[in-house]
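For this view, one protein chain was removed and the others were kept in their places.
In this document, chain identifiers A and B correspond to the written order of the chains, with residue numbering beginning at 1 in each.
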Amino acid sequence: MNANPGPLGIDWFIAHPSFRTYALCTAILGLKMLLSAIYTGTQRQRHQGYINAEDARTFGHAGARAGSEETPAVAHALRIQRNDLENIPLFFAIGLAYVLTGASPLGAVTYCWTFTIARILHTIAYVWNLQPWRAICYGIGTLALLGMIVHILIVTL
Amino acid sequence: MNANPGPLGIDWFIAHPSFRTYALCTAILGLKMLLSAIYTGTQRQRHQGYINAEDARTFGHAGARAGSEETPAVAHALRIQRNDLENIPLFFAIGLAYVLTGASPLGAVTYCWTFTIARILHTIAYVWNLQPWRAICYGIGTLALLGMIVHILIVTL
Partner (left out) sequence: MNANPGPLGIDWFIAHPSFRTYALCTAILGLKMLLSAIYTGTQRQRHQGYINAEDARTFGHAGARAGSEETPAVAHALRIQRNDLENIPLFFAIGLAYVLTGASPLGAVTYCWTFTIARILHTIAYVWNLQPWRAICYGIGTLALLGMIVHILIVTL
């Protein structure tokens, strides 16, 4: 085994701009998902909308009690997260497979950034109840995923 | 840095049939998840089951109003998606780690296709309320995941 046994590490990824684009977009989308989770927690705290009795006891105001279903503001925040969960992990896998099956740097920049920006705008549109903008952002993100799926199918079939 | 600095690209993946199998199954499962999302949207539109007021205003028939909870048909479609979310992203990660820790081409074909076909049949069984077939498909998919997990544990421990 030599000192530099394989392709991992700084040199490897700098030499692969399509992977670099994917990694950067993955980090940004990961950060966005963490922020969406914080948003849900903030809505839960502000509206005192607890579901678990131990949460109401530990974090609620005096006398706070857990409800049997989510309050509207928390349910709204959870729908934002659920929509992310249906789309962003798909990008994590499809985007990586796309890059590893020979995406051009231009193709990677186009698809990865289109998806990333569309999903950020989707969250903004969902928080402020903006339709049809939310649907348009959703559609653009889906088209980016579809484009990468078609590329992978063509290359692997 | 030379012109062909590393392992990515067409040559690399053609030379690795186990990765090729993984990438193809990932693309197919990604497509299946997009179709499941479209199915949910179709059920929502058909049953006029809106939860967000802005959706009812923008996409609903005249007089459509958002409900406080999902209508049965939409809830059913969302359960299909939730079951996918509990399983398919797991395949994306476990399958890749399995391939990258030295899966044989035969092992990759067996596990990846077993999982992929089981999840497609699971969705079909869920849409048409077919038990115990849905449970059987779920179990087969889980066994495929488990087989790959055991392989990774043996190799890395």
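Assume a residue touches a chain if its C-beta (ideal position, glycine included) is under 8 Å from a C-beta of that chain, and two chains touch if they have at least 3 such contacts.
Owing to the predicted nature of the structure, the values given are computational and were not obtained by experimental measurement.
Residues of chain A in touch with the missing chain: 1, 5-10, 12-13, 19-20, 22-24, 26-28, 30-31, 33-34, 37, 51-55, 57-59, 68-69, 81, 85, 89, 92-93, 96. Within chain B, the residues in touch with the undisplayed chain are 7, 11-12, 15-16, 18-19, 69, 72, 75-76, 79, 85-86, 89-90, 92-94, 96-97, 99-102, 129-132, 134-135, 142, 145-146, 149, 152-153, 155-157.
In the analysis below, only the chains that are shown with their structure count from here on.
Between chain A and chain B the centroid-to-centroid distance comes to 16 Å (mean Cα coordinates, whole Å).
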